[in-house]
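Note that one protein chain of the assembly has been removed; the remaining protein chains are unaltered in position.
Read from first to last, the chains carry the letters A and B; within each, the first residue is number 1.
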Amino acid sequence: MQAIGKNVRRIDAVAKVRGQAKYVDDLTTKDVLVAKVFRSTIANGWVKRIDTSKAAALPGVEAVVTYEDVPKHTFPTAGHPYTKDPEHQDVADRNLLTRRVRFYGDEIAAVVAVDEFTAEQALKLIEVEYEEYEPILTAEDALKEGAVEIHQGTKNIIDHTGYELGDVAAAFAGADYIFEDEFKTSIVQHCQLENHISYAYVESDGRIVIITSTQIPHIVRRIAGQALGVPWGKIRVIKPCVGGGFGSRQDVVQEPLNAFLSLTVHGRPVKLEYSREECMIASRVRHAIDFKIKTGVKKDGTIVARELQAISLNGGYASHGHAVVSNAGAKFSHLYPYNASKFDATTVYTTAPVAGAMRGYGIPQVTFAVESHLDDIARSLGLDPIEFRLKNLVQQGYVDPLSGIRVDSCGIRECIARGKELIRWDEKKAQGKGNTAPAERGRPQLKKEQTGTVRRGLGMACFSYTSGTHPVGLEIAGARLVLNQDGSVQLQIGAAEIGQGSDTVFAQMTAETIGIPVEMVHVLSTQDTDLTPFDTGAYASRQTYISGMAVVKAAEEIKARVLNYASGMTGIPAGSMDIINAMLVHKHNGEQIISLADVALDSYYDRDSASPITADVSNNARINALSFGCTFAEVEVDLATCKVEVLKIYNVHDAGRIINPQLAEAQIHGGVSMGLGYALSEQLLFDPKTGKPLNNNLLDYKLPTVMDIPEISTSFVETYEPSGPYGCKSLGETPAISPAPAIRNAILDATGIKFNELPINPHSLFKKFKEAGLL
Amino acid sequence: MYNITKYYEAHSVREAIELLQANPKARLIAGGSDLLIKMHQGKIEAAELISIHNLPEISGISLEPDGTIIIGAGTTFSQIANHPVIKEHIPVLAEAVETIGGPQVRNVGTIGGNICNGSTSSDTAPTLFASNAGLRIQGASGTRVIEITDFYQGPGRVDLQHDEVLTAVLLSTDNYRGFAGHYIKYSMRKAMDIATLGCAVVCKITVQAVIEDFRLAFGVAAPTPVRCRKTETMVKGRTFSEELLLEVGKSAVAEVNPRTSWRASREFRLHLVEELSKRAFKQAFIRAGGKLQ
Partner (left out) sequence: MMTKKITMRVNGREVVVEVDIRESLLEVLRGRLNLKGVKKGCSVGECGACTVLINGEPIDSCIYLAVWTDGKEIRTIEGEETGGKLSKLQQAFVDEGAVQCGFCTPGFIMSARALLDSGKKLTRQDIIKGLSGNMCRCTGYQNIIRAVERAIEDKV
């Protein structure tokens, strides 16, 4: 392997360190107009009256539109592949602008002006009167009898589904112990550094061009078409560099409105950029989910039955809606599958910001509940939490009855062993740095109790995660390769580089497959629905695995064509040649025959046989693979100050074969730091009386700074996933999944206190320590 | 673009005062790290500004012959943190300003702005309260000096007339010489954050570990920064001990009045008052040369 498994430098790094990488706002033209959205200052209600005349009269204002001016039909926004089956299409519950206000900051009107300042001033001149209802911020309020319907005819329920595997009632009846508990997660936001931004204009031929910072250019095209009611081919979407996504851009948040506003001003270019404050409430957030969990266990620690009920709080519009909690349910049984299990989930509308996709898609939430609950059970039974898990973990060869996904590579046990060793689990446990709580139900008193203000604890948690969305979603990816005259290739992919490094690993796969150095692969990083092949985009940790399949397929085709062409030139059978380091060689002895550059040049210019070599493939991957891993954490809790310091954190992964260790490690660093924020500090807050967001800015929303993040240690247990290109599996979202429960379990170990709600911040520590008499 | 309707640059304090007199709605801007954010947030609209940004007359730090340290109101937090006079004579102030924001904000934010915005969460106020800092205020009719403890009148309200300019912060020798101190900022993040509670202790001890002088001040423990005078009186003349620490914590709680907001509850802040006063005292005592038993 000359390119796979190597620390190839990111192909976009040089442009980025020079400040030359072009993001949306770096590409707008001088004549661009600026749009701003007029947002509601109530969370729930109706616009009784709106007067935009003063705004329209302000010099420099080009247009003011309200809900009265937009198309009457609704459209969906979730970044899912389209489905022809109306039963499975995403909920279409949005108009471009709305009279019915469904969260604080909902979009009522918009202004287009010559510059940002004028647009902002115009917003202040819009007069509006509301009929206001109570905000609905909890599941109880959404579902109570007589609750105001946020969307008519829904009873505030987006969907309600469930499943049962095996005879759950009988299995519980046969259990020696039954444990029940409740867990809650909170609303957090992606906080990618680049805010949501797009700009749109209309070409002379009537085609609408949208340049946008998105994870899903091809889906934006389709949804913009749906929203505007125009044929999809009339829309062209261009994605330049993207300043982070994490799921917030796996949604069509602003592009249709932007295109509509450009149409309103006769096709002139219009930029729509959200401020940070807007971005944090009016793009997407992660679902807060309330869980009830019940587990039946035998005396020896075998889990025989599990039941999970979940209510997912979705905010004012459906977006990804029920798919998120449904994903949590579908995968809740993957890691510990050998028992009867039951799942029941409801997704409800609330008058909070719209929840959509965010790194892990329901799995960080359910993993917090499950992995915390497992530690509690182990503690109650006096079992070692690791042994307890090992007893129940999935084995290679397991086939998930719900999805048909088969576990063909499974390094979870090795991951646990590695994590244990790295953090020196046994040694520290023996030293008694851990748990101090009174023994429950026969727990062996191995360690001396900690009595001081500052206590240490160890915790761990496991995860599993899919690679892409099959069989729920279509997994189609496209790649196009062109062999240049000098033997280099251009790679065009529909998959979106959003910072995760996919372009670089695609270059590595291409180089490896063809047999050329990575520098000879030129990746077109801009996705343009007119130019780059169809791919559904960057989400579900699918790109290296799914889009990688298309890339490898295209590269294999190029290689085969090169060898065929060279065979015509040299008379040597294609099958007995290979390409090594851009040189065609004899397969049997490696002797050089002709350079790839010579073959390429010939393919362009030979008078008789010229036929430039290209490949254009699409791959419909009807397969999936599970990644595994775990987090081990050591914390120090200062009871008196209610602060948790994470001393050590190890995030260990079985992501199959690692294509680029440096990028993979960096991906983990980011995911773990997001997991640390999720565990300890991040939470969007709302005034319960008005539904107004309280901290939608980077001062008050506690995104960790460099001083808040401990050293993050990573490790890989490399397996080979037969279905993945070069043996790889998902890694994009997985690092963010298990830190929160691992830290929670470490805090439990240190203090004996169970924290069943996220985040575990000083406020909640204070409350719980007080209740427990520790303060 | 900021909604600035009028903009003047003052080249001297005198000119700033004249501009203030001529423009009854205008306000001063120095570093901008507070004011411009409030304008962005819409808390201040259509502002008329008189810029005293980088005004040499009010920036810099000097040590007067009588030992008084004069910190120009326009001195930035970074300048204070790195200044040899501060580091040598009142390092607790350097410690306090280092907790503000991040490097970028410390490079523009000024001590004068931090005081004049009247916020109880000011990270300089507790230390300045504990150090009995004087404020030199210049107006049309002359200059006056008042103690910082009298300057704060309520949340966002300070004893500063429209046509007055805070020009300097004064620290006299009897308020820093022989003292050691510690400032603890309790916040949810280790940088880029607002204090949930700020606690400053400065003290002076004898060789026998008797507390000769002791001052305790808080930010965010009341509508304005506060001193805990009763606690201070109680401590003075006593010998340092763990029991004394406990008494200080309890006594401080009785002297403050924090409120519940979405940022933190009153109960939590009271708990922090008790805990941080102990910790700050202990550290200040050690820095003053005290030895723990």
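We adopt the following convention: contacts are C-beta pairs under 8 Å (C-beta built on N, C-alpha and C of every residue); 3 or more make two chains touch, one makes a residue touch a chain.
What you see is a predicted model, and the numbers here were worked out from it, not measured in a lab.
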Contact residue for the chain not shown (choose from A:Pro269, A:Gly499, A:Pro533 or A:Gly656): A:Gly499
Candidate in contact with the missing chain, chosen from A:Leu58, A:Ala666 or A:Leu774: A:Ala666
Those residues of chain A which, in the complete complex, touch the missing chain: 7, 9-10, 12-23, 25-26, 117, 190-195, 241-246, 275-276, 498-501, 662-663, 665-674, 697-699, 703, 705-707, 709, 711-712
Interface with the undisplayed chain - residues on chain B: 1-4, 6-7, 9, 29, 32-33, 36-37, 40-41, 51, 53-54, 78, 101-105, 107-108, 190-192
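The criterion applied here is as follows: only the chains that are shown with their structure count from here on.
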Parts of chain A lying in touch with chain B, wherever the complex brings them together: 115-117, 120-121, 277, 640-642, 681, 685, 687, 694-695, 697-700, 702, 704-708, 761-763, 766, 770, 775
Complex contacts: residues of chain B adjacent to chain A: 1, 3, 41, 102, 186, 188-194, 196, 262-265, 267-268, 271-272, 275-276
